[in-house]
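Of the protein chains in this complex, one is absent; all others appear in place.
Going in written order, the chains are labelled A, B and C, and every chain counts its residues from 1.
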Amino acid sequence: HAEPVEAQDTFRVAVVMPSATNDLAFSQSMYDALVTIQEEMGEDNFEFVFQEGTFVVDDAAIALREWALEGYDLIIAHGSQYGAVLEEIAPDFPDVSFAWGTDSDTFGLDNVFAYEAASDQGGFVNGFLAANLSESGVIGVVGPVEAGDAKLYVDGFVQGVAYVDEELEVNVNYIGSFSDVALATEAAEAHIANDADILTGSAQMVVGAVGVAIEEEGDVLWFGTQANQTELAPEIVVASQVYHWEVILTDMIELIQDGTLGGETYSINLENEGLVIEFNEDFELDEELLAEVDALIEEIIAGDVQTLPEEDMDDGEDDEEMDDEEDTDGADDSDDGEDDDGEDEESS
Amino acid sequence: MVNPQHKAIRSVEMKKIVKHFPGVLAVDEVDFDVQAGEVHALLGENGAGKSTLMKILYGLYSANAGETLINGHPVSIKSPRTAIELGIGMIHQHFMLVPSLTVAENVAMGLRSSRGLLLDIDIVSERVRKLSEIYNLNVDPAVPIWHLSVGEQQRVEILRALYKEASLLILDEPTAVLTPQEVDDLFKILRRMKEDGHSLIFISHKLKEVLAISDRITVLRDGRKVDTIPAETATRASLAQMMVGREVVLRYEYEPVEIEESRLALTGVHANSDRGYAGLIDINLTVHSGEIVGVAGVSGNGQQELAQVIAGLRPTSQGNIYLDGKKIDSCSANQRSLMGLSYIPEERMIEGVIKDFTVAENVVLHGFDQFPFAWKGFFLNLGAIKKTTRQHIIDYEIKTPSTETPVKSLSGGNIQKLVLARELSREPHVLIAAQPTRGVDIGATEYIHRRLLQARKVGVAILLISEDLDEILALSDRIVVIYEGKIVGEVSREEANINEIGLMMAGASQPE
Amino acid sequence: MLDEIFRTTVLASAIRLATPYIFASMGETFSQRSGVLNLGVEGIMLLGAFASYYTVLETGSLVLGLLAAIGTGLLMGLVTAFVSVTLKAEQGISGIGIYLFGLGLSEMLFKRLVGTPTHVKGFPKVDIPVLTDLPVLGEVLFNHNIMIYLAFLTVPLSACILNRTTLGLQIRAVGQTPEAADAMGISVARVRYFTVTLGGVMSSLAGASLSIALVNFFQGNLTAGQGFIAVALVYFGAWRPYWVMAGAMLFSTVNALQLQIKTIESALSFDIPDEFAVMAPYVVTILTLIIASQRVEQPTALTKPFERGE
Partner (left out) sequence: MLDEIFRTTVLASAIRLATPYIFASMGETFSQRSGVLNLGVEGIMLLGAFASYYTVLETGSLVLGLLAAIGTGLLMGLVTAFVSVTLKAEQGISGIGIYLFGLGLSEMLFKRLVGTPTHVKGFPKVDIPVLTDLPVLGEVLFNHNIMIYLAFLTVPLSACILNRTTLGLQIRAVGQTPEAADAMGISVARVRYFTVTLGGVMSSLAGASLSIALVNFFQGNLTAGQGFIAVALVYFGAWRPYWVMAGAMLFSTVNALQLQIKTIESALSFDIPDEFAVMAPYVVTILTLIIASQRVEQPTALTKPFERGE
């Protein structure tokens, strides 16, 4: 009883991304989302292909064009660096739907969706938790480059800590690379040498930092972002902010099936559960604290809590002395919209 | 095409030239001159300052004092480029050729091309071919230098000077690496150039050659000019005396030695040469304890192969080699040397020493893992090494600033003494000495000869390979002549006749 | 189908990936042929990448961006030449110095002047009238931006300069036997200044090809080791332009293949067995070893400063 394959019914997605699908970070979050959708819709109804580690923008362009010619239903350019080529290609294929993130700009095209992540929100929650759990009063952050959703996450995290106690010390270390695990490891060592008992970080090279935290055997806790990092270190991961792109992808798919090919900007956030704080079940947390977190999430969703520093709130105490300049360039409201995950991943 | 701006050089005068190097006064107020149509020879021991004086003339070094006049006008030669433009060419003691480039490319390099930026190799090649015909140089412009023998390379150097229409040509020890036949050819070319009105400066350690080619001779000693004399009034003995400052003996007293057991024997040995053809054919040779066997022959007739086969650096294709009666065909070079074989290689800078190593390190290149130089065969005993080196320096009169000086800054003669010291101090049973005095001044040559004779006296079996027939005749008990890989004749010291040997070397049949 | 994807997608991708390597390694070929090992390539690439990026960001002019890269390369090349030719510094050391300098300075300038990675509009694709429309070749070879054409143009140009001009002869002579070149009146220093400066400009262009033609943005350590690989490729190609290019292409094709393996799989509609992935590196290795058994002309004076023995 072989089932006939009906090409028309199968929704076909293609995605190009800057780093590997098992990076436990930006690219994996998209890959996981597509796998989830496939599980929901069934293999016959949903297919996807991907090209990982695409560092050179023109390579992405070739792939995008190729896929458009082959009639994919949705083509995703997962990385803000692909924006320029998408702007060029999309008008040539008005019948094909494209999605681009993370950014909020659809170029005024009605076959382009834009999507972004309000990762400062989860960062804020993680920061709040961290501030409550820290005994030494020192917290360390390991970031890749000071840009994109990594920067949003870190800024939100710093705000979250300060929300609990302005006096706590947060040391932020951008190591300047998405791939240099050794340097990330060393950055974590430096934080711990400086008495940090809580660490967090963004992008795929943080595995090294997680390792350092594990070595401290419970004296140092870890907060994750982008993907659920509990499996990396079941003993010390408290919570991870997980990206669930499927929330918005499902919306897009529905729109496309209804004939709307683009024009919308999506954001995953706590409200639409595109961002979810996933706790490590094995890590015992105080019931009271958990309740406070729930309340905090409600407040964030309601907009009662500021998850990003205001431009003029900046004082010399924290580490973002450059914010003033940056926030002015091109970014609309709270998100600055640039995302450059895994950029230097495929350099060799 | 080249169109040198220079006028023909009628005369060059160097006046009161002084050149210091750190710690050395290399040239001390030397006057020197050369006229058109003349060969002026420059003589002197190693380190007398000949090369330095000439490098100043060619613009490689700048003098600390003194002046140079060309055709009576003062000139300032700051770089080889100026010298070339003035019409001066130089053939250096160490050839200035780029091995990977072809003859034509070596000629063209540094010249202006007739096609502007693009090379005009075809034109250069054509002209090289013509010049080569005119001077009977027989050089193929399309061959890369590393394919050529030393003699051929030298002809390229000469060609290059001719090509640039050099009217003064400096030749720094041009004959040191040539075969007698090649020397004759060179002299023909030089005479021809002289007739054409070129000025030539000729440096050599070989007095016979100097007497044969030059019109005037200037002798330098320790940077100072001893005298300039017309060649007709000079003799070998008088020149040697001027150079060294004492009388030099180039004939040694011959004391017959009791010939004892055979130390080295080759029976029916065949071997291939580098280029694959037969290098040695059916060599049968025996050297006894206390005997010097001279191998005479024009270079390239299998001498190098012979030495290497015995030393274990080249496999035989047939035949056997015995050392002290033991068959050593399958022994490695190292095993042979442990069994009492010493080897003074022809290419001392390549096979004899490691240029960047210190004198001390080179002294222990053999036996560095033996007592007393090594402890447990692994750790070097630096103290013992230094002590032995100091002893060698004294015993063999090696001129070196210290035991830690890299050998590359020693003169060729001193490097040769060092190799000799290293090899003889191991008290070998058999010594292979290949071209032991090539490029070495007479003082040092005499010294090396005495050392070889001394070794013979204590019972070492010596195989002396040399192109210098005088050397062979002076030292050998027996002489074998090698030609095209075969031994074509053998004569004892008593019956040796220089003409006959010369004929055999040239391939004429064996005397009956 | 597979065939087609391979030709169009993988090859076109390899061509793009190879571009910065080709610029940088052609420059390094000149430098090494004349006897100077320049290990600072990576640093100069970074500076060139930043200079052109920043210029385009501020002025919007790609031509100015290119000029900025050339200027930067010229300057850095002259500095490198000064250090390795005039000061006669040990080349390995000074190269690392230049690398660290470029790495630090470009990152610092970026942080101060720009802050967050912002995209610039890089060189657009250039259609070449007839060629781009050729069936397969058109898409693979003639559907690129001008920097890519430029990079590949430098290869025959370099080969021609090295083998067919008086300058090339001088370069080779100086790299092999500087004493001989000197004695023939060639100025060793002048030739080396020229090649090292040229190498600087080419390295800088390699950086610019990333920041204003391929990636179209800048971040700290954008080049991430490509400069060092370019130096390695010069050894790989044994100092011969076409071989160096072949090495760069081989290297990039392997990378492109890995990038696109999923696309190829989906085109085939079956998974490429892992055995393929297992074998690829072996195949490459064996291939390179076959090439490797060739004998070559080496710049024997490489890494050796020249002194006239005074």
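As a convention for this text, a residue touches a chain if its C-beta (ideal position, glycine included) is under 8 Å from a C-beta of that chain, and two chains touch if they have at least 3 such contacts.
Because the structure is predicted, anything quoted here is derived from the model rather than measured.
For the chain missing from the display, the contacting residue among A:49, A:76, A:232 or A:308 is A:232, taking the whole complex into account.
From the options B:221, B:263 or B:366, the residue with contact to the unseen chain in the full assembly is B:366.
Screening B:42, B:171, B:186 or B:311 against the full complex identifies B:311 as the residue touching the chain left out.
Touch with the hidden chain on the side of chain C covers residues 37, 39, 83, 87-105, 108, 111-112, 224-225, 228-229, 232-238, 247, 251, 254, 274, 277-278, 280-282, 284-289, 291-296, 298, 303-304.
Mapped onto chain B, contacts with the missing chain fall at residues 272, 274, 311-315, 332-337, 343, 345, 347, 350-357, 361, 364-366, 368-369, 374, 377-380, 382. Contact residues of chain A toward the unshown chain are 20, 22, 24, 169, 171-173, 175-177, 179-183, 185-187, 189-191, 193-194, 204, 207-208, 210-211, 214-215, 231-233, 316, 319, 321, 348.
Rule of thumb we're sticking to: only the chains that are shown with their structure count from here on.
Under the stated contact rule, the graph of chain-to-chain touches is a line, running from one end chain to the other without closing. Comparing chain C-alpha centroids with the centroid of the full set of protein C-alpha atoms picks out C as the closest. Chain B and chain C, compared by their mean Cα positions, are separated by 46 Å. Separation between the centroids of chain A and chain B, computed from CA atoms only, is 76 Å. Counting partner chains per residue, chain A has no residue touching two or more of them.
Within chain B, no positions touching two or more other chains are listed.
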